[in-house]
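The other protein chains are all here in position, but one chain of the complex has been omitted.
Letters A, B and C mark the chains as written, and numbering starts fresh at 1 in each.
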Amino acid sequence: MTLNLLVAGLLFTPLAWAVVSLLIGFRAGRWLAGAGMVLQAGVTLGLVWTLTGQGGFEYALGDWQPPLGIGLRVDGMALTLVLLTTLVASACGLHAAGYLEADRPGQRYFWPLFWFLWAGINGVWLAGDIFNIYVGLELVTLAAVGLVALSGEPPALRAALRYLFAALAGSLAFLLGVALLYGAYGTLSLRLLAEAVQADGTGSAALALMFAGLAVKTALFPVHAWLPPAHGIAHAPVSALLSALVVKASAWVAIRLWLDLGPVLGSSGGAFLMGLLGTAAIVWGSWMAWCQTGLKKLVAYSSVGQVGYLFLLFPLTFAVSDRVAELATQGVMLHLISHALAKAALFMAAGNLIWAVGDGRIVSLAGAGRHLPLSLFAFGLAAVSIMGLPPSGGFTAKWLLLQAAWQAGQWGWALAVLVGGLLAALYVFKVFAACYVDKASGDDFHYPPRRLDLMPLGLAVMALGLGLVAGLPLHWMGIGGAP
Amino acid sequence: MSPGLLYALAGMLLFVMGLAGFALLRHLLRRLMAFNLVGSGTFLVLVGLAQRPDGEPDPVAQALVLTGIVVAIAATALALVLMRRWFDLTGRTRLDGEADE
Amino acid sequence: MTTTVALPLGALLASLLASVVIFMLPERRHGARIAVNLSAAALKLALVCVMIWGVFQGRAYGLRFAVLPELDFVLRADALAMMFAGLSSLLWLLTTVYAVGYLEDSPNRSRFFGFFSLCVASTLGIALAGNLFTFFVFYEMLTLSTYPLVVHRGTPEALSAGRKYLAYTLTGGAVLLLGMVWLQSLAGDLTFQPQGHSQLLAHQDRGTLTAIFALLFAGLAVKAAVVPLHGWLPAAMVAPAPVSALLHAVAVVKAGAFGMVRVLYHVFGIEFSAALGLLGPVAGVAAFTIIYGSVRALVQTDLKRRLAFSTISQVAYIPLGLCLLGPVGTAGGLVHLLHQGLMKITLFFCAGNYAETIGVQRIDALDGAGRRMPATSMAFTVGAFGMMGTPPLAGFVTKWTLGTGALAADMPWVIAVLVASSLLNAVYFLPLVHRLWFRELPGAWPREHHHEGRLETSPWLLWPPLFTAASILVVGLLAAVPFSPLSWAELVAAREFAP
Partner (left out) sequence: MNGLMLAAVLLPLLSCGPAGRNARWPMALLVLAPVPALVLALLFRQGELALPGLLLGGVWMLDEIRGTFLVLTALLWLFAGVYAAGYMKSAGLRGFRVFWLLTLTGNLGLILAADIAGFYTFFALMTFSAYGLIVHARTRAAYRAGRIYLIMAVVGEMLLLAGFLLAAREAGSLMLADLPSALAGAGHSALLIALLGLGFGVKAGLPLLHFWLPLAHPVAPTPASAVLSGAMIKAGLLGWLLVLPFGAAPEWSNAMILVGVVAALGAGVIGVCQHDPKTVLAYSSISQMGLMTLLVGAALADTAPALALIPVLALYALHHGLAKGALFLAVGLHWPRNRVRRALLWLPVALPGLALAGLPWSSGAAAKLAAKQALGQGPEAGLVSALPLLMSAGAVATMLLVARFVVCLARHRDNGSNPPGVVSGWAVMAGVSILLFWWLPWPEGIDPERAKLLLPDGAKIRSLSWPLLAGLGLAFLAVLAPVRVPAIPAGDAVVIPECLVRWVGRWSRPGSIRLPRWVRPDVRKMSEQGEDWIRAHNGVVFLALLVAALVLLLR
């Protein structure tokens, strides 16, 4: 009974909040959001408590058994991500409550879309079958597109439309893959599929379609072009939400599919291709980030680069020893988490900085270092994790990935990881250098409200400290699913 | 060749056509139509492949397609809203042209 | 919490928390900031002194916890760590005093002192780190906290120097990380221990070990400014004088050198390193650096740049000493870690005084400065003669010990390097001293600040160099007494060669 309440609370109350807040507008929505976040936090903690007590389990929603019902897979990994979502989404929501101007016309859609997004993401983490993953992803996509278009200005609309088209193409490719798998094996459950699949053409084709689709949604190079405009144009807390969570949702689906089906359906060529694209993403994304003149665009391109690391999982878990696979999985998951925390902090801090100097260009930051705003501090702490320097979570993730690459003898990926860190430093310090430029004239610096600084600061500190307590999330993630 | 397979192949064809249109077309509405074509193709594949040996239709497949259609409609609607606003504000029917921002 | 854990942690937190508090303080609260800074520095020095005493008596301090299943965060205070920690704490106090005077009435002091404390916290962390991972954590923290200090002035040169600094050090860090990962995958997490882990490493492939060492060394060499990885150091001269002083004396370059000690002695074990044939190439590189740095220093016209190249040359004595297989050479290398710190910080303090008080930065503008600023010039002279290895100053003790060590290790060519370097040192330092004392001021000073009182400049600026100059003399003169740097270095070195 408690479990029912917990799961329902996690997945369905956000939908309820979405509908209600559509009716009451932005201002009142804040209060509702606050209440909702408390509830989500409680439910999440309850589930984590349950998990650590009794281990992972499968859960049939409303007691409708699969295949017609919706089966949830509640295991350590999924719940860790749920916890992450609760953290990051709450921070973004709180930030948005202060950051967004309530009187803009499109703003009343923010809370509904926010809650839809949250529900969708939780759905993706917990979904036990591939069709519900599809539904969850679609929900996330549509909400995210709506959030990007929130301001209703032409650039935002263009970015949103690009995003929508790209995401739809990806969704449909994914759906076709689902269809092929269902046609071939007659089941949608990931667990059953993992047992049923054989190395045949249909399965591999399905996997290829799904990966291609997920690659678009994750903005893997070279199908990343939709992301920077979308994340760059959206409001800062929205960008934070999108970069931290939305992109991760599809990436995580790819990871999960690969871990479950890859050993049978995968090929070293495919794994290599994914790794290669990941590397290319790291290099190209970081490089393009450095080329940017707008602060948020820079952070957005940084996301393109950072998701590249996630795809190093493919070569590092295919046809290698269990030890290496474990290390690589841990590394990638840790990277996913620390990047989510750090990138959300980065976007929110960037938003605050833009608020403070009144301009989104990097050169406008000149002199910001003198005022020593907390936002800059938060930006710096988060950047440490993005660059993968110790003691951040990003570093520990890198450490694990490097260990994996080294022990697998695949040194090239290790090199990619290291070079990626250096390239990240390139664009991060571009921002800091700009802050240190001494501006002789005109000091119109508006300190953002303190509470807006708290959210990025909190997340950044978490990202930074994650490296030292990495054992804990890794332990949680190790808690398996149903026996 | 069973009818199911035929459907599936037809669906695949639609999928590829739609995708080609998606890649080649620039007009927003046409791209949306191409997307719908891709969607329809996918649904055809789904129902076509999911035939039970006894010839009975598979209820799961039906349910999936139904859900899929709902999602597709929602997406189409969102796309239309955005396009219309885009057209209202800029008077243009395509996205490319001047650079972003 | 027992003192075992509390002391190292407290020393680390003293500067870490000071930095946080300083960041929080509003810019205009100068008095409070100075109070926080000085009390934290004094507290830290006291804690480190207590630890030094404890370590001398054979007590062990430290803590350890697991970050990952096979990766520990280890803090450990051994004799070597205390050497570096002592230097860092002492010089932090002095440099803080100096910086207070130097940055009087300049903007952004909150930022400056915050990062300054952070930088020192990293240095202490490096000293206390008990394994490569922990070392790396603080090593990178040092890189990050130093950058804001280098670009502090915000001028285009400062920014470009900062870029260069990062390009070098971050790449070095990446290379170091690669070496660490490789080593870890080969042998697991290696805690630093006297005489290294040679038994563990002995059955590994020699080529692999050599490659790992090359990576580790290259990564550390960037910070230690070993030629050809030294490019950032002269550029970083644009930083304010206290920063340069700290950078050159204790923080960055020493971190690299200290890391080399750890890798050579406490990871590989010096005798095993010798068996692997690592010492010859390292000594060669160090020797080349010594000469090259000196030659480059010759042609510099800017005082701080000349000092920077001199640092490149001088720091390389440390790896050179480390490669002289035997307790004497090791002691020579280790003692230079301290001696060079004292000497170089004196020189930079003085260079800062000239720039701040009479606006002189170029060497040819120093004529007659000895008359205007006799105390500063006296300190500078002591530092310069120390660098040349003139007895009875600290530099002589180093050179003598190194030379003796080289002969004990049967590497007499090192003597030639020492002599050539001293010669070059003389060639680029003596003209400076000459200008200070024996030339007349041709006109007015470029930018003269008059200070109230009888002293030639602000007392904040004057006392630190005088103190360090005096200590250069004292550590040289009293090299043979217990607790002198030399005795301590000999103590450390003796443990590395115990049978």
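One rule holds for everything that comes next: contacts are C-beta pairs under 8 Å (C-beta built on N, C-alpha and C of every residue); 3 or more make two chains touch, one makes a residue touch a chain.
The structure displayed is predicted, hence computed values, not measured ones.
S.K.: Taking the complete complex into account, which shown chains does the hidden chain touch?
M.R.: Across the whole assembly, the hidden chain touches A, B, C.
S.K.: Any idea which of A:Arg108, A:Arg162 or A:Lys343 touches the chain not displayed?
M.R.: Hidden-chain contact among the options goes to A:Arg162.
S.K.: Which of these, B:Tyr7, B:Phe22 or B:Phe43, touches the one chain of the complex that we don't see?
M.R.: Answering carefully, the residue with contact to the hidden chain is B:Phe22.
S.K.: With respect to the chain omitted from the figure, which of A:Leu3, A:Ala225 or A:Leu259 is a touching residue?
M.R.: With A:Leu3, A:Ala225 or A:Leu259 as choices, the missing chain is touched by A:Ala225.
S.K.: In the whole complex, not just what's shown, which of A:Leu273, A:Leu422 or A:Val469 touches the removed chain?
M.R.: Residue touching the absent chain, from the options given: A:Leu273.
S.K.: If I consider the whole complex, including the chain that's not displayed, which of C:Asp105, C:Asp205 or C:Glu440 touches that chain?
M.R.: Checking the options C:Asp105, C:Asp205 or C:Glu440, the one contacting the hidden chain is C:Glu440.
S.K.: Using the document's definition of touch, tell me which of C:Ser185, C:Thr390, C:Ser458 or C:Ser471 contacts the absent chain.
M.R.: Spelled out, the listed residue whose C-beta touches the missing chain is C:Thr390.
S.K.: Using the touch rule from the top, list residues of subunit A that touch the missing partner.
M.R.: Missing-chain contacts on subunit A: residues 162, 165-166, 169-170, 173, 201, 204-205, 207-209, 211-212, 215-216, 222-226, 229, 265-267, 269-270, 272-273, 277, 287-288, 291.
S.K.: What residue numbers in subunit C mark contact with the hidden partner chain?
M.R.: Where subunit C meets the chain not shown: residues 299, 385, 388-392, 396-397, 399-400, 403-404, 407-408, 412, 415-416, 418-420, 422-423, 426-427, 430, 434, 437-440, 476-481.
S.K.: By the contact definition given up top, give the residues of subunit B that touch the hidden chain.
M.R.: Against the left-out chain, subunit B lists 19-20, 22-24, 96, 99.
Rule of thumb we're sticking to: only the chains that are shown with their structure count from here on.
S.K.: Using mean CA coordinates as chain centres, what's the subunit A-subunit B distance in Å?
M.R.: Comparing mean C-alpha positions, subunit B is 26 Å from subunit A.
S.K.: Quick check: what residues of subunit A touch more than one other chain, meaning two or more?
M.R.: Not one residue in subunit A touches at least two other chains.
S.K.: Two or more other chains touching the same residue: where does that happen in subunit C?
M.R.: Residues of subunit C touching two or more partner chains: there are none.
S.K.: Could you pull out which subunit B residues touch subunit A in their complex?
M.R.: Per the stated touch rule, the residues are 8, 15, 19, 22, 28, 31, 35, 38-39, 41-42, 45-46, 48-50, 59-61, 63-64, 67-68, 71, 74-75, 78-79, 82-83, 85-86, 89-90, 95, 100-101.
S.K.: Give every residue of subunit C touching subunit A within the complex, in rising order.
M.R.: My answer: residues 23, 27, 66-69, 71, 73, 107-108, 110-111, 133, 136-137, 140-141, 143-144, 147-148, 151-155, 158-159, 162-163, 166, 170-171, 173-175, 177-178, 181-182, 184-185.
S.K.: Using the touch definition up top, name the residues of subunit A that touch subunit B in the complex.
M.R.: 67-68, 131, 134-135, 138, 141-142, 145-146, 149, 152-155, 157-162, 164-165, 168-169, 171-172, 175-176, 178-180, 182-184, 186, 188, 229, 232-233, 294
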